[in-house]
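Step one of this worksheet: look at the structure below.
A single protein chain has been removed from this complex, and every other one stays in its place.
In this document, chain identifiers A and B correspond to the written order of the chains, with residue numbering beginning at 1 in each.
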Amino acid sequence: MDFYDYEPRLRRPPRMKTPELQRDKHLKHMIFASQFDRDLLEHLASVADLIRVLARDKAGSDFLSTQLSEKRAMLYFTQPSTRTFLSFTAACQILGITVNEVRDPSLSSEAKGESPFDSIRMFSSYFDLIIMRSRIPNFAECCAYLMNDLEDFNQRDVPIINGGAGTDEHPTQALLDIYTIQRTFQFTSPQEMDGHFFAPSARYESSSASRARFDELRERPEYSGLTRGLNNKEYCFCGDIGRGRTVKSLANLLSLYDDVTLHFVSPQHPKLGLPGELQNRLLNAGARVLTHDSLESLVDGVPVIERADCLYMTRIQQEYNEPGDADSFRNINFDNYKLTPDLVARMKDYAPILHPFPRDANFGEIPPTIDTNPRAMYFRQARNGMWIRAALLAYLFNVDRDIASYYRRNFAEYTSYAAANSTT
Amino acid sequence: MDFYDYEPRLRRPPRMKTPELQRDKHLKHMIFASQFDRDLLEHLASVADLIRVLARDKAGSDFLSTQLSEKRAMLYFTQPSTRTFLSFTAACQILGITVNEVRDPSLSSEAKGESPFDSIRMFSSYFDLIIMRSRIPNFAECCAYLMNDLEDFNQRDVPIINGGAGTDEHPTQALLDIYTIQRTFQFTSPQEMDGHFFAPSARYESSSASRARFDELRERPEYSGLTRGLNNKEYCFCGDIGRGRTVKSLANLLSLYDDVTLHFVSPQHPKLGLPGELQNRLLNAGARVLTHDSLESLVDGVPVIERADCLYMTRIQQEYNEPGDADSFRNINFDNYKLTPDLVARMKDYAPILHPFPRDANFGEIPPTIDTNPRAMYFRQARNGMWIRAALLAYLFNVDRDIASYYRRNFAEYTSYAAANSTT
Partner (left out) sequence: MDFYDYEPRLRRPPRMKTPELQRDKHLKHMIFASQFDRDLLEHLASVADLIRVLARDKAGSDFLSTQLSEKRAMLYFTQPSTRTFLSFTAACQILGITVNEVRDPSLSSEAKGESPFDSIRMFSSYFDLIIMRSRIPNFAECCAYLMNDLEDFNQRDVPIINGGAGTDEHPTQALLDIYTIQRTFQFTSPQEMDGHFFAPSARYESSSASRARFDELRERPEYSGLTRGLNNKEYCFCGDIGRGRTVKSLANLLSLYDDVTLHFVSPQHPKLGLPGELQNRLLNAGARVLTHDSLESLVDGVPVIERADCLYMTRIQQEYNEPGDADSFRNINFDNYKLTPDLVARMKDYAPILHPFPRDANFGEIPPTIDTNPRAMYFRQARNGMWIRAALLAYLFNVDRDIASYYRRNFAEYTSYAAANSTT
C-alpha cells in the first residue's frame, strides 16, 4: 500500500477504470467526470430538483435531514478551498450527514511519519464517506483503489469522492455546471427557479409560466429554432482554457450531447489555448470545435458573443504560472477576455453567463455591474452546486428513490409541474 | 458592489439606518445596539428566560432543537474571538441551527483576488444566516445593505448579525449585559437562577423565594427605596472607558431607562476617559452622567463603590495602544481600577459585578479571590450571552411565539412564576 503499488492502475485509460468505481452499474466512488453519462446526469438533475423543492418546506427539510442522519462524513481538504468545501458541507447537512473536517495538514499525524494511506484508513474507521482534496496527485483515485482492496479482504471500506485537487479532475464542479445549464435550458424564468420566498403554490404556477416563456422566445424569428435541453446548442468558453480543469471536464460532458458546438476563446499561447489532446477527444466525441482569440471573432459572419447559447467565463489562474510565463504573457491583450455590459447586451436573451468562481476582482473578467443582468447565472450556479452535490450523495447512498417517493406522496399537486420541467 | 458604493449609506446617522434593517417593524439584520428599544429588550429577555427553562428539560431541549433545524448558519469570524464565537455557536445549536465557520482568512478565496462581497454572496448561497466579525470597518453594515439590494432584485438574501468587530459596535454583547442586569434586578437568588441541577419544581418555588428576597432587602433601611427593574439605578463603569466599545453600547442602552445615573471611573487620559461625544449622547437621552478617577470618589459624601447598584469592570485593552500610548500611561496609578475583596465588601449586597471578559490575569482588574463572592456575576453573564443570543435568533426567525406557546402548554404550572418574574 504505497503510491508505487498503484502505479499500474493509475496508468490505465479512464474507460478501463470506470467499472472498478462502480458496483452493479451504480457509482461507488466519484473520481472522474467521465464516470457520468447522460442518463446519470439527467437522473441527478431531477433528484436535485426534488431536493431543492423539499428543502424550502419545513417538513420536507426535516424529512431530508433524516435520510442519512446515521452517516458521518470526513471532508479531508488539505488543499485550501472554501467554496467547494462549504458547498459539500451544506449538501451533507441537507441530508443529515454529520460533517467532520481535516484541513490543516500540520495538524495531522503525517508529522509523526504516518503514511497518507494510514490517515485515510483512520478516516474510514471513524466515518462513512470521505470527500477529499489533496495536494498529492491522483490521491483520491488511489484511495478509491485502497478501499476496493479492503473490500476484497472483507474489511471496512467507504466511498471516496474527489473534491478536485491541483491539476486533477474536479468532477462535481462539472456536475454543477451541467446542472445549471440543464436548469437554464428548461426555460423557466430565473426568478421563479431560485426565488427565496416563493411558496410552493407559486412554483406550481411556474409550470405554465415556463411554457409561456419558452413559447414567447420561440415566437421571435431569431430564436425560432430553439429547443429545450442541452442538444443543438453553441457553448462558448472564454479565458484560461489551457489550465482550466473545469473547462476540460465540462467540455467533455457537453460532448455527450447531440449537435453541440464548442467555442474556445483564449489568447494564442500554448499555456492558455485549447490543448490538442482535449481538442481531439472532443472531436472524436462528435462535437464541433472552434478556437478564437476574441469574443468578436466571426463564424459565418456572426460574432461568437452573439452566437453563444451559453457563455462560460474563467479566471486567468495566475497561481499556476511557471517561471517565464509572466514574461511570455506580456504581449497578450487580456482585455479581450473580459466581459463588459456592452458585450452582454449583445448576447442572446436567454444565454446564461457562468463562471466557476472565485472571479478575480482585480483582473475583472466579469465586472460587478453585470451581476444584476438576468443572464448572470454565476451566483445561482454556486447554489446549484449545493443541490446537485446533495443529489449525488443521495444517489451514492441509495436514498434518491425514497426522496422521490416522499415527494410524490406529499407534494403530489406539484408532480405535474415537476414532470413538465424534467422533460428537457 | 464595492465599499465605495456603500459610502453614502454608511455616513447617515444611525436613526436613519434603523428602518432599512427592519421589515414590518421586526428586525431583519442586527447591526447596531441602537436598533434595540426597551420593548424589544424586555421581549428578548422573556424569550431567553423561557429558553433556559426549556433547555434544562430533555423534552424541552429536544423541542427547541427542532425549531430551526432546517437552518444553516455561517459564522464568519476572520477577526479572532473565542468567546463570542462559542456563545453564538451554542445559541445556534440550542435551536437546532447547524453551524458552519470560516475563521482563517488565509483559507478563503480572497487569496485568489476574490472581492469580500463575493465571499458573502457565496455564504448567502449556502447558508441561511451570516454572523460575522471582520477586520474590515463597517463590513457587517455593508453586508446588510448588500442583502437588501439583492432582495430588491428578487434574489436570495439572508439576515446578517454583527458579531462585533474592531472598533465597531458589538450589539449582542450589550444585549447580554442588559439581560444579566435584568435578571439580577428581578431579585431572584442567583443559585436558583442558574442552578445546574435544579429540577423545574425547585424553580417553581423560586417565585416565592424571589418575592421573599426582594421584600427582605427592602426591609433594610438603606435599601427601602429599591425597585425591581432597570429604572432608578446607579450604574458604574470602571477601567478602559475610552476604548471600550461594550461600555459605549451598554451605556447607550441603559440611557433608555428612567432615572438612570451613569458613573464612569477611569484614568484622566484622553484615550481612556469618557469621550465627549458619548457623554453628550447620554445626557441628551436623559441620563445623569458623572466621571471619576477612582472608585472612592465621593458623590454627596458617599463613595461611588458604595453607591453603585451595578458595577461594570473592564480590561485595559493594551492591544489597542498606539505608538506613544504606553509612554503617556506611565504616570497613571492603574491600581485605582482594580477590584479588591475590601472594595467588594463595601458594595451594596445585591449589586452585581459584571465584566465583558476576558479579564486580564496579569493586570488583575478582578482577582480570582472575588469569584466566589455572590455579587460576582461575570461567569453567569457569559452563560446569559448564550441564552439571549438564542432568544435573538428565535426572534429573527419568528419562532419566539411558538416557543412561548410550547412553554405554556407543557410547563403550565410554571407560568405564574414566569409571569411574576417577567414584570421587572
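Keep in mind that, in the parts below, a contact is a pair of C-beta atoms (placed from the backbone, for glycine too) under 8 Å apart; a residue touches a chain by one contact, two chains touch by 3 or more.
Quick caveat: nothing in here was measured; it's all calculated off a predicted structure.
Of the listed positions B:Arg12, B:His26 or B:Arg83, the one in contact with the omitted chain in the full complex is B:Arg83. When the missing chain is restored to the complex, the residue among A:Lys17, A:Arg83, A:Arg121 or A:Lys248 that touches it is A:Arg121.
For chain A, the residues touching the chain absent from view are 1-2, 66, 69-70, 72, 74, 98, 100, 102, 106-109, 111-115, 117-119, 121-123, 125-127, 153-157. Interface with the hidden chain, as seen from chain B, comprises residues 55, 58, 61-62, 65, 80, 82-83, 86-87, 89-90, 93, 103, 191, 194-196, 315, 319, 357-363, 368, 371-372, 379, 382-383, 386.
The rule we apply is simple: only the chains that are shown with their structure count from here on.
Taking each chain's centre as the mean of its C-alpha atoms, chain A lies 43 Å from chain B.
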